[in-house]
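Missing here: one protein chain of the complex. Every other protein chain is in place.
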Amino acid sequence: MKLGSFLLRRLLLSILVIIGLSIVIFIIARVVPGDPARMALGPRAPEDVVQRLRQEMYLDKPLPEQYFYWIKGVFSGDFGRSLVTKRPVLEDIKEYLPATMELAIFAGILMAVFAILLGTLAARFRDTWVDSLIRILSYFGVAIPAFVAAIIFMLLFGYLWPVLPALGRISPGISPPVTITGMLSLDSLIQGNFGAFWDSLKHLLLPAVALSLGGLFQEARITRSSMVDNMHKDFLSAERGYGIPERVVMFKYLLKPSLIPTVSVMGLDFASLLGNAFLVEMIFNWPGISRYGISAMLHKDLNAISAVIIVFGAVFVIVNIFVDIIVALLDPRIRLSTARGT
Amino acid sequence: METKENVLLNIKDLHVWYRVYGGYLKVLNGVHLMVREGERVGLVGETGCGKTTTMKSILQILPPGDFHIPQGQIFYKGQDVLKMSFGELQRLRSREIAMIFQDPTAALNPVFTIGAQIGDVIKYSIALEEKKVHKEKIKTLSARALKEAYLPDPERMLVNYPLQLSGGMRQRVCIAMSISSKRNLLIADEPGTSLDVTIQDQILRLLKEIVEKKGTSIILITHSLGVAREMTDRIYVMYAGTIVETAPAKTLFKNPLHPYTKGLFASVPKISGGGIAKGIPGRIPDYLNPPSGCRFHPRCEHASQICMEKPPQLFEIEKDHSVACYLAQR
Partner (left out) sequence: MKNSNQFNNAIAISLAKPKSIFWTNLGRNWFKFSRNALSILGLVIVLGIIISAILAPWVTPYPEHAGPFVDFDNAGQPPSLGHLFGTDNFGRDVLTRIIFSFRGALIMAIVVLALAVPPGVLLGLIAGYFQGTWIDTVIMRITDIFLAVPPLILALAIASVLEPNLMNAMIAVTVMWWPWYTRLVYGMASSVKNEYFVIAAELTGASKFHIIFREILPNCLSPVFTKMALDVGWVILIGASLSFVGLGEQPPTPALGQMVSDGARYMPTFWWMTVFPALAIVLTILGFNLTGDGIRDMLETRMG
């Protein structure tokens, strides 16, 4: 009921945002000095060929018209052709996106689970050594950028102590599963191919941990501080005073309201995950869309850059809606107060 | 007569300190309070004098923080609460004493339904005796408790969230939680003060009815003398963390002895003549550096040397009427 209209509004707003984003990207891409057609064909291509490409790319038309053609293409899935791979960008995306999503989702799960765990522990044992230890770990975890963590892991596990594989998604000897979602771990699980499943998990672990580190500890601290704040609230004293046992008070009545700030932050942290995936993928040789995107940026491959940003924007927006739903489920004040107009 | 048998609660010389930047807030400085079976006790004092802190100490639900109890004892049915084990404390809270908080909005968890909250209170109270508790039984008992607090449509109320209720209804929910199982002592912390006067009146009458019907003892905290007079048998007057006077309600109103109590009575404006009320000069003390001796002496026009040196102890002046004041003891 109210949740439905709340969702609908968010959805419409998100679509608006994506459209706005596409405009911004488009403007940025076209602002680049240089001739896209010439860049695509190289300095030695004859002028008339370049001129034909220019017409094909609508480069001689006014900007709004160019945007219109581009957006039309986007809706039908045509992002143009990549300068680097010479393939339709859509195909590139289809090939590389699942890898990144698999990594990001795995990292996201790690982040959520361990953040809540550590945060709760720190709050429960606050002002003891447990709390101090978690706090110190948090300071470091937050201060270590994902790419630094990735390099350290590379050093440790790639060379010093090769317990876990450091490169790629799957070992050479294992037969990969048939592609359903494109996510190796999921696909192999669905097909019961446990050898491949286990192997792909092992490959996932290091980059996912490197990615999740910063967000994990930040969320742990937010969980802890939100729990500590709520600990002083009257309703907990009241519930305790009515005879509800301590562990129920802590794990049910304290946890639920305290999770609200954490979950709200998870959406943003997922965004940093996606951003940091760029660098981590490079280091671990993970064939994901972030690596593709960086290479596109360094080569000024405009079609690919625009497409990658739109895709990331869309993914992020969807994740945010998802997070908002969870927050609304946790906190009735959000779904109900919109009805009262407050 | 003060017989040992029917004394339910006996607070003796309770001191409570709270650590802050610069030292300790010495909130409670020797509180004595006694409640007998079936007695209705009023605790009167201005905001900030330590009434809520005292009550929370009884149930050991002081907010987590640097609270420190340097001395004092709280006897309930002969056992010192301050030395109770977790299990005994839980039993105390589930079956013996219940506290109705001052602000019902703050006392209810905003993200859980009413049914969930009151259901858990009942569930853990029953769980002390029975191994397995049926959801149906909990639901029935919850609805019944809500009905006893005169909440409309109890079944539907169970799935509502606190924010959907008005202030008066929230207060009734808190009361329902307190009476959901038979208890021997209710503590009502300024019931209805955050509400409309008419609603407050309804709440007070509800409390009166419950107490009479079930024979429960009650400690009624209030800063209103009128409410105290109507609803209580005996009154304790508190100032700055100490009990300054206690007497049966009628006696107190006829013959207040402590200068603070007298000042309180003089502060009530009378509709029939008298003009603007007199009030008491000065302010409540700084608990970080409380006044030496009697904590009231800076505001007392009869203060003498000994008042500044030694804090006066409660001394029985006439039958059942004790005062902590050197002036009255002369």
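The first chain written gets the first letter, and so on, giving A and B; residue counts start at 1 in each chain.
Going forward, a contact is a pair of C-beta atoms (placed from the backbone, for glycine too) under 8 Å apart; a residue touches a chain by one contact, two chains touch by 3 or more.
As the structure is a computational prediction, the values presented were derived from the model and not from experiment.
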item	value
Touch criterion as defined above, residue of A:Gly80, A:Gly293 or A:Pro332 at the omitted chain	A:Gly293
Identified contact with the non-displayed chain, of A:Phe68, A:Phe140 or A:Phe251	A:Phe140
Touch list for chain A against the chain that is not drawn	13, 16-18, 20-21, 24-25, 28-29, 31-32, 139-140, 142-145, 147-148, 151-152, 154-155, 158-160, 271-276, 278-279, 282-283, 293-294, 297-298, 300, 305, 308-309, 312-313, 316-317
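Just so we're on the same page, only the chains that are shown with their structure count from here on.
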item	value
For chain A paired with chain B, centre-to-centre distance based on mean C-alpha positions, whole Å	53
Interfacial residue positions of chain B with respect to chain A in the complex	56, 59, 61-65, 86, 90-95, 98-99, 101, 103, 106-112, 117, 120-121, 124-125, 161, 163-164, 174, 177-178
Of chain A, residues touching chain B in the complex	231-246, 248, 252-253, 256-257, 260, 330-333, 336-337
